[in-house]
Structure formats: structure tokens, C-alpha cells
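Selected chains only, in their assembly positions.
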Amino acid sequence: MTRHFLNTQDWTRAELDAVLAQAARFKRSPAGDALKGKSIALVFFNPSLRTRTSFELGAFQLGGHAVVLQPGKDAWPIEFDLGTVMDGEAEEHIAEVARVLGRYVDMIGVRAFPKFVDWSLDRQDRVLQGFARHSPVPVINMETITHPCQELAHVMALQERFGTTDPGSSPGQALRGKKYVLTWTYHPKALNTAVANSALTIATRMGLDVTLLCPTPEYVLDERYMDWAAKNAAESGGTLQVSHDIDSAYSGADIVYAKSWGALPYFGNWEAEKPIRDRFRHFIVDEAKMAKTNDGVFSHCLPLRRNVKATDAVMDSPNCIAIDEAENRLHVQKAVMAALCAPELGAGG
Amino acid sequence: MTRHFLNTQDWTRAELDAVLAQAARFKRSPAGDALKGKSIALVFFNPSLRTRTSFELGAFQLGGHAVVLQPGKDAWPIEFDLGTVMDGEAEEHIAEVARVLGRYVDMIGVRAFPKFVDWSLDRQDRVLQGFARHSPVPVINMETITHPCQELAHVMALQERFGTTDPGSSPGQALRGKKYVLTWTYHPKALNTAVANSALTIATRMGLDVTLLCPTPEYVLDERYMDWAAKNAAESGGTLQVSHDIDSAYSGADIVYAKSWGALPYFGNWEAEKPIRDRFRHFIVDEAKMAKTNDGVFSHCLPLRRNVKATDAVMDSPNCIAIDEAENRLHVQKAVMAALCAPELGAGG
């Protein structure tokens, strides 16, 4: 069966550690030929700056080539359901798209955000799953309803700050027992829960003591990811709790990770959520809140609206590692591609 | 004079056979340096998935580089008529675009679908012809009112199924005398006749016994292509006939190639054609029709609307070679580029 990178949860801890170790090697020494003559199709259903640039450059630096495709924009719109009579907008079916791309390229990256109308549909992640089902070559999640590449970049930045990425030691040890706060922040639009789902998943996987801070129980994440997190914490020796109290959540935190997302009970009904969300603008990450932490580091996946999600002072502080995290996207994605395409490097399953 | 690849009809049979033989070699051994340091501009006036990906990767695999341009989208709109006062939308003239690109790149690929308003204009193929007239470097047709790259990929897939692509033998022999049905199918929109024109052209060229199956005489193709086909059949020892009878057309067929297109007498007047077209939804390629064939293979150029043009069962059958044909786009286009740019490979005129 074809090996994909759809979620970190599908990979063992040892496999993830090997990818992180390879990423650290790529950071020290960017050039290589692990992908010499190989190629990846980057299929974007949504905009991208970091993902696009880092995947494209990552392929180049390893001797490969990335083809950027934007279905419905410069390529044809695609049908994902099986058995349908395709008399609507879609001009072709994922069965053909994935199989044809799989004849051309060695890997397929997919970015497909939720449609934000019906969470019960969006949570099926059918674009990504459609590619994974039909593609004969490895598929990489470039952000759908989770964002596993961001998870790895995030963990790598934390390991750099708190410990070692030396392959000889156990980087996981460096993070164990640290207090990690994933805080919801305000944003004028209801956003994807992908990075929040992912942060919760990977932080619990790494044995951190995780607090999910959000305004009300309505902002708790989908049970699939809450379940993953609980299971991960149990296995890794970490903890997981939900809090709606800003002061106690920030108190003594070693790591503050911020993200805005829409409340699932109002999914697709955002006008009803808006007045609720608007009451919680004070969830912004500012200096006063960061002062309650244990000289904590701050990060965010970017893009970030300054002075809405976090203040200029927080973003420009030496404790902000968001730029390091963004840089690490390049290194971890090279390691993921190498693991899928050139497993002899020792970075993958 | 600069050698272009605008239509297979402009190339001798020996040249086409050499390109197909080179394509077979590239399929066995994809990497090379025939285009080392060389480049191609891919000028898309319309969307693309396969063409874009296969040309871009083909250039990469041979050491070259493709630049993708979309005039009117991320480049400037272009004027194609000579002698006009350019006070409309177009910001520059093909005379400059083609000559400037020709200073930068070694080849120019052009995709320019008909505008679907006036066939007497569209049949002049003026975007492609404008590039060919003004460009100092070879121009490749990436689908305008014909689709010669698709023709080669199609023939290559047929040769793989029915015979040999061994350069020592005559691949054309393998197809001679086979019954080939080009069938019109329903589609909710009136589509380009390019692939139909091309299928008719190349099938007759290869000595097949060709039946053009379409609902009514109004769906017969433009006389230019009907004339090419008649001439080709006469020269190659094949045959050409038009049929409106599904049963007799499918009966004993070795090859069924499907395509939808708009009826030329209603060109630009599609509302009038729509009720006519809607009466022929039963032209869909299904298992019952395929059962009448001589265990025939099925293909289509893609994109294809499942259960509109062909049923899931036909598409997912082992007799469907559409994915092979799509893959072959990569190989034949590499061979065309090499023939135009590195003729010492022996693949071109």
C-alpha cells in the first residue's frame, strides 16, 4: 500500500523523530540529491505563501522539481464523489486526476481548506482522502482540516529553543513536562480549525502538559482531535486540559501557541457566531498576558494579523519563534519528501 | 524557416514514427540532457492539468526549464491582427510577444481554444498562427483547434496495446486494418472540436479503418479535417466513413475513442443547439455498447465527465487506456521538444 503523509497520527513516534532529525540535518546542510530527477505536484485549492515557496524550494534543493497546480483556476474543477453523474461544474474526476498525476510525478501535495458550510462534510476531508485513495504515489497534506507539516515545523522550533535536535539524544525529552498553552484568538472571520487540531495533536504526542484555552465550550475542537489528544497524552506521559480562564492558562506557561478558529456549533452559520466571537477580542496575545508566563516562547503558524491576534510587541519580542517555525517548514518538508521518496536516507518508514 | 509542431499533418510519416520511437525510449529511460540549459515558454490562454504538468516535467527531466505564462491573467492581453490601431484591451502585439519570447526561450508552446462565437474566425487558428509567423523559435501546439500532442500520445497508447513500439519494426503495421470508432458523446456544454479533428487526422494517417460516429450530419467535422482524413486514408490504405448508427458503428470495433463537441452549424448559437444535443445523451459509452465491440479498447483525452461521456464501468475496465494515453503525453512531448531542439537525437526533421 502506498505510504502517505496525511496526519502525524498515522506515523509512529520513531518515524516522526527520524523525520525531525533529518530536518535538522537539512537545516545545517540544505543541498542534496535525495530527490534527483524526481517531482512533486503541489495541488492548491487555496492560497499559499510559505507552503508553496518551501515545498517548491525544498524540491529544488534536493535535485527535484515541483509543479504548482490550482484546480478551478488554471486547471479543471474536480469531482470527488464516487458514482455521480458529472453534469455539474466539475470537468473531471479525482480518480483520473490522481492516477494521471501519479504517472507524471513521484508525490502529490494537496491543500484543500474546508468549504465552511457543513462541518459534517468538511470533517470527512474528502479532497485529501480522494487523492490518497486514488493516487499510486505518496500524498502529502499541505493543510486541509489538519496541517501536519506545520506540526513538525512547530515541534522543531520548540526543540531548537528548549533542547537539542542532535540525533543522538532524544529530542522528545526536552519538551516533556513543559506547560503548553494553545490559545484561541480573535479574528474578524471564522477560520479553519486545522492548525488548532494539529497543535493539540502534536503537543500531546510530544508529552507536553497541554492547556487548550478558548472562550467558551463551543470553541472546543472536534471530538476526533480531542480524542487523539487524550490518547496521545496518556501514551506520552503528558496531560490535556481545557480552560476558559486566561489568567490561569497563561500562568507559568513555557509555550504559548495562538490560533483563531470558528466555533463548530455555528459552522456555516457564521452570522450567528459573529457577535459571540466579537465579545472575545481580549484573547489577543499581548505583553501583559505573556508576563504571566515562565518567560514563555510565543509562536503562530502565520499568516498573522498584527494587533488582532498578537500585538506588535509580542511579535517583535525575542521570545517569538514564529519566523523560526516558518523557516522550519522548508526543512521538515524536505525530510518528509525524502522519507516518502528516498527512504534509504533513514528518515522514514 | 523555423520548424514548428502545429499539426501532425505538416510532418511526414517517417518523422512522426521517429518521434514515437523516441517517446518509447524516453518512457523506458526518462532522464536525459537533450534540453540541457534550454527553455520553453508555455503560453496558456486556457486551463490545463495534463499539458502543463507533462510539458513542465518533460523539460525538467531533459535538463531544461519551462516558464508558464497566462496572458490576460498574469501577463498582458495580446493583439493578433496586423495593422490595427491598438486602442482596445490588448496591451501588446503578437509581433513583439513572439519575438521577445524567442530571444529568451528555445521553444514556445501555445494553448488557445476557440472563442466559440464565429467558427469562420476560430478556424483560422490565429493565435497559434500568429506565434508561428512571428516567432524565431519553434512553436508547439498545446491544443487550439487541433491537439497534435494528444494524437501522438493516443497512437502511442494504441501501439502499446496492439503491437510494438520497437524502433526496429514498423509500429504502423500493428494498427493497420483495425476498426477505429471516433464517437461523439453528450456533454452539457458545447465543446471544442480540436481532439475530434485530431483523432480523425491521426487515425486515418495510421491506416486504421475509421468510423466517425455522430448523432446527425450536423455533427460532422469541418471540411478541412474531413479532407485531411480522406486524403490520409487513401494514402495509408485505411478507410473513412461517417455513421449515425450506434449499433453498426460499435459492432466489431477494436478501438473506441470518445469525445464531445459542438455542432459547427450552430457555432456560437449554442442555445439553438442545446435541445438537439440534449436528445443524444444515449451516446454515452457504456458496457452494453462496448459489448458489441471486438473486445475493444476505450480511450478519451481527458478531462472526462464520468457517467456523462462514459460510465464508471467503462472507465474502470482493464480495456480503458485513457490513463496510459495521458501518461504518454509526457513521453511524446519530450520527443517533440527534442526533435525541435536537439535533432541530433534522431527524432525529428
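By letter and in written order, the chains are A and B; residue numbering begins at 1 in each of them.
Rule of thumb we're sticking to: contacts are C-beta pairs under 8 Å (C-beta built on N, C-alpha and C of every residue); 3 or more make two chains touch, one makes a residue touch a chain.
Values in this document were obtained by computation on a predicted structure and should not be read as measured data.
Of the identical chains making up the complex, 2 are displayed, while the complete assembly in this file numbers 3 copies.
As a convention for this text, only the chains that are shown with their structure count from here on.
If each chain is reduced to the centroid of its CA atoms, chain A and chain B end up 41 Å from each other. Chain A meets chain B in the complex at residues 37, 39, 41, 65, 67, 69, 71, 73-76, 79, 82-87, 90-93, 95-97, 99-101, 103-105. Remark: chain B residues 30-31, 44, 47-50, 52-54, 56-57, 60-61, 70, 73, 188, 302-308, 312, 315-316, 322-323, 326-327, 330 touch chain A in the complex.
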